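The complex is shown incomplete by one protein chain, all other protein chains being positioned as in the whole.
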Amino acid sequence: MTVKRKPAIKKTEVRLLEVFANPSSNRDYEIEIEAPEFTSLCPKTGQPDFGEVVVVYIPDKKCMELKSFKYYLQQFRNKGIFYEEITNRILDDMVKACSPKFMEITTRWRPRGGISTNITAVYSKDED
Amino acid sequence: MTVKRKPAIKKTEVRLLEVFANPSSNRDYEIEIEAPEFTSLCPKTGQPDFGEVVVVYIPDKKCMELKSFKYYLQQFRNKGIFYEEITNRILDDMVKACSPKFMEITTRWRPRGGISTNITAVYSKDED
Amino acid sequence: MTVKRKPAIKKTEVRLLEVFANPSSNRDYEIEIEAPEFTSLCPKTGQPDFGEVVVVYIPDKKCMELKSFKYYLQQFRNKGIFYEEITNRILDDMVKACSPKFMEITTRWRPRGGISTNITAVYSKDED
Amino acid sequence: MTVKRKPAIKKTEVRLLEVFANPSSNRDYEIEIEAPEFTSLCPKTGQPDFGEVVVVYIPDKKCMELKSFKYYLQQFRNKGIFYEEITNRILDDMVKACSPKFMEITTRWRPRGGISTNITAVYSKDED
Amino acid sequence: MTVKRKPAIKKTEVRLLEVFANPSSNRDYEIEIEAPEFTSLCPKTGQPDFGEVVVVYIPDKKCMELKSFKYYLQQFRNKGIFYEEITNRILDDMVKACSPKFMEITTRWRPRGGISTNITAVYSKDED
Amino acid sequence: MTVKRKPAIKKTEVRLLEVFANPSSNRDYEIEIEAPEFTSLCPKTGQPDFGEVVVVYIPDKKCMELKSFKYYLQQFRNKGIFYEEITNRILDDMVKACSPKFMEITTRWRPRGGISTNITAVYSKDED
Amino acid sequence: MTVKRKPAIKKTEVRLLEVFANPSSNRDYEIEIEAPEFTSLCPKTGQPDFGEVVVVYIPDKKCMELKSFKYYLQQFRNKGIFYEEITNRILDDMVKACSPKFMEITTRWRPRGGISTNITAVYSKDED
Amino acid sequence: MTVKRKPAIKKTEVRLLEVFANPSSNRDYEIEIEAPEFTSLCPKTGQPDFGEVVVVYIPDKKCMELKSFKYYLQQFRNKGIFYEEITNRILDDMVKACSPKFMEITTRWRPRGGISTNITAVYSKDED
Amino acid sequence: MTVKRKPAIKKTEVRLLEVFANPSSNRDYEIEIEAPEFTSLCPKTGQPDFGEVVVVYIPDKKCMELKSFKYYLQQFRNKGIFYEEITNRILDDMVKACSPKFMEITTRWRPRGGISTNITAVYSKDED
Partner (left out) sequence: MTVKRKPAIKKTEVRLLEVFANPSSNRDYEIEIEAPEFTSLCPKTGQPDFGEVVVVYIPDKKCMELKSFKYYLQQFRNKGIFYEEITNRILDDMVKACSPKFMEITTRWRPRGGISTNITAVYSKDED
């Protein structure tokens, strides 16, 4: 049986995401950002979800500014959105903001009904 | 010596497994579902077995709905079934329900007679 | 607001609990039994609960036979019963079966709605 | 130098906290409730705080109903309140709701400025 | 129901346990000996049991010689004996061999039927 | 200098190892069996060795029956045999019993003289 | 042999430590502050020391303001001071700032020359 | 939005980094150096940052002398510099000092605003 | 059977242990020193023993200087001495050197013949 799910949120403010010029753009290197304090709402029940967001990326011309990333994540605090959507949305927004060579978003969610979920989405400029 | 083992259960209700449309079907991404609260019965002794089920999959058109997956797993609570059968059965049922690009089922069982067992079965659409 | 809760189960078969004569009754000593494979049903929702039961006791004349304790715990598998009741019920039944000098039952439950519960009840012959 | 801090929130809805009759009120026993998914706002900066709340209590006539406790904690999600106030407020509200023989609230907060804080407040009926 | 259990083994060779004069008998101090490689047989099923033995004692005039303790423990390798008996037997034998001021024996056993057992017996010269 | 070592044991009873028909022979899947309760004797000193045996295999037509594997391992309890021999012997015997597509045996041994040893041997049908 | 050690630092700016009125002064409760990012200099060698500072206290009329505590600890960054002095100095300064009912300072230092040191000093108003 | 960031520090004294002749230059081997006691300043706020630096390299003709590496890292103690710059700067300086066949620098930073960062940069002589 | 053991070493150079004046002798506080890099020889076999030494003490007028403690411990590197003797010897020597109010020495030894040993000796000025 296929259940219908409408997109949970119309837009997030990507412009919140600030970037700065990569200080070592001549060399590929990897940046990992761990944000273990993430919360949003379940679009079905309105109950809070708690998880963590991990970003790994190889910058091209721009690096993500961390404080603005924190504010960006806070936008989801009181929005109802499914795990799969959040993960892909964050990847879309961050790729748009800093055009990295590579980016991987992992979200890990605390158990609901005895079941935990982790989701990983990857973007690679080569494949564009 | 080869011992005979009859198939333990005739059918599980696959229709219990609900799905919803993959919100990001344009991109491959990975979903991991951990269900550490699993129990069934040993078909030989009738004694309870306890284990955990971990699913990792790449959705194609459909994603698994988690609550229905919880109910699906509860079907095994009072059924006698061997470890090897459960693992492959869950893989068969879930592949049938959501036609993923890739799916891996791992079951990990608490020790019996001082011996623990873990089983991993994999499905890949490419190899179909 | 006070919610009404009716006693969940009428009786458990205490006679399932076998004992044997304490081989060192001249000396106080402590026995700890850990049963991490426990499951029952939530009386409200009918959904399975999973937890572990830990017994610590000082035997007097009798020791608990472990296999019968395993069968005793399996009685709860398909019964609806609240955490607080189970814990006190197991303590009552085991005290009745082996009349220990001291007994402590701890139950630890997997999270529901993001919240975990542990319950500890104690019996001491001195206080009788 | 002493900084002034005004009480952060006027009232919480204690009536949200439901209770049920203690099924074993003839015996003292201990209940531990762990709620690792707690969030509120810093009253100074408006930024989210994340922590966990642990309750240990010995019920008298009434036990806390867990689902209502979950809703009670969600009230703080978008309120600005200091760590010290939250801890004592939860203790006050829960003592009022279930009149326990003993209750201990511990809150543990994720690091801010490289510094973590844990707070523990205790109520005992004997000392009333 | 009370099950009969006959004493599993008639005698162990306590004389195997060698001692040496306490080099600091003017001062109470504590010695902890951990022997994680212990095995015996279940007297009911003949199947091997595996566990660990921990001794904590305050020597009086004599200290236990460790190599002889190792040989002493090996005596149980192919004997059928219950957990409760082993624990008290080791305590009896070692107290007889070195007359300590205090001695505590803990045995911890690997799970059988999903259930683990730990046993602790204590001897104190003061209480003799 | 090369020390001579005679083969420690002439034969093990492979026929103890029972198998059953692979319930999912149409699909490759992996089975891991952990046996942490293993003991044998050192052929030089006669002293007990303690270790754990881990088997990972991909079944072809037959699966290993776990209880018979437990009995098979118990054969080594009072035999003197070197680590290297045990590991390869178990691999030989199990390959003979169930003709797997792939099998890996790992043995891990507790420290002797401050030194620990782990041994891993692999069989692959493709390379036959 | 007794080595002379001159007091390493003349004064720290205690006035940096801000406090606020205890919001629940009618009840004793405990606050634990963990500051794992502490560094100072060894007065002998000028080399950096790294450690963590843990404060546990029961407030009386005043609570410590955390941000000012962070700045207070940063004063030691480029000062040469021995472990024993730092620990007692922080205790003195904080007791002076907030007059707690009880306060315990623990400092834990990373190894130097293969040796680690932890120091704990306690203040209690009752003993004043 | 792209924020401007000026290079934080003009130069570090690379000559501080001493090397010695690789004693086994005929064979490729890997050296890992873990420096968990690193601190610098945030160029925006002036507040201290704490992290750890891990170097993995394959020496060519020269090996890094560890004491000089310690002094080299101490240069950053009171300098304002961003995470991305430090990581690439250390890699540049060390490659310049010892011309390794391969070198990887990882920096891991304690959380700020609830977010942690790890950065990894790699140099390979082959790609020069 | 009682085995004779002659004292293993005649004297250690206590004068190696340097002290300095307690900078806070007006207040009792506790110092813990962990030395995980300790080695001596077994007096029976001449084989090396490896362990760790932990000192906890409350200084009176004098504190232990850490570097001299490191040199003091190195004296045992090539001496044959039993575990029980070392522990009490270190306690005697350190009490003599710094006359503490309280001192506890714990030694923890790596396994020999599958058996580990920990020894704890305590000195208290009050009991003198």
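So that you can tell them apart, the chains are marked A, B, C, D, E, F, G, H and I in the order they are listed, and the count of residues begins at 1 in each.
The rule we apply is simple: a contact is a pair of C-beta atoms (placed from the backbone, for glycine too) under 8 Å apart; a residue touches a chain by one contact, two chains touch by 3 or more.
These numbers were taken from a predicted model, which means no experiment stands behind them.
Engineer: For the full complex, which residue in I:2, I:39 or I:99 touches the chain that was left out?
Structural biologist: I:39
Engineer: Using the touch rule from the top, list residues of chain I that touch the missing partner.
Structural biologist: Output for chain I: 36-37, 39, 47-48, 50, 74, 77-78, 110.
Engineer: Could you pull out which residues of chain G are in touch with the chain that's been left out?
Structural biologist: Against the missing chain, chain G presents residues 47, 50, 110-114.
Engineer: Extract the touching residues of chain H with respect to the undisplayed chain.
Structural biologist: Listed in rising order, the touching residues are 15, 18-24, 27-37, 59, 62-63, 65-67, 69-70.
Simple rule for what comes next: only the chains that are shown with their structure count from here on.
Engineer: Since chain C and chain I are copies of the same chain sequence, what is the angle of the rotation superposing the Cα atoms of one on the other, rounded to the nearest 5°?
Structural biologist: About 145 degrees, rounded to the nearest 5.
Engineer: Pick out the pair in A-H, A-D or B-C whose interface repeats that of G-I, meaning over half of the contact pairs match by residue number.
Structural biologist: A-H
Engineer: Suppose each chain is reduced to the average of its Cα coordinates; what separation in Å results between chain F and chain H?
Structural biologist: 46
Engineer: Measuring centre to centre with CA averages, how many angstrom lie between chain B and chain D?
Structural biologist: Averaging C-alpha atoms per chain gives centres 40 Å apart.
Engineer: From the C-alpha centre of chain E to that of chain H, how far is it in Å?
Structural biologist: Centres of chain E and chain H (C-alpha means) sit 54 Å apart.
Engineer: Please list all residues of chain G that touch 2 or more other chains.
Structural biologist: In chain G, residues 36-37 touch at least two other chains, as defined above.
Engineer: Pairs of chains that touch, anyone?
Structural biologist: Every pair of chains meeting the touch criterion: A-B, A-C, A-D, A-H, B-C, B-E, B-F, C-D, C-E, D-G, D-H, E-F, E-I, F-I, G-H, G-I.
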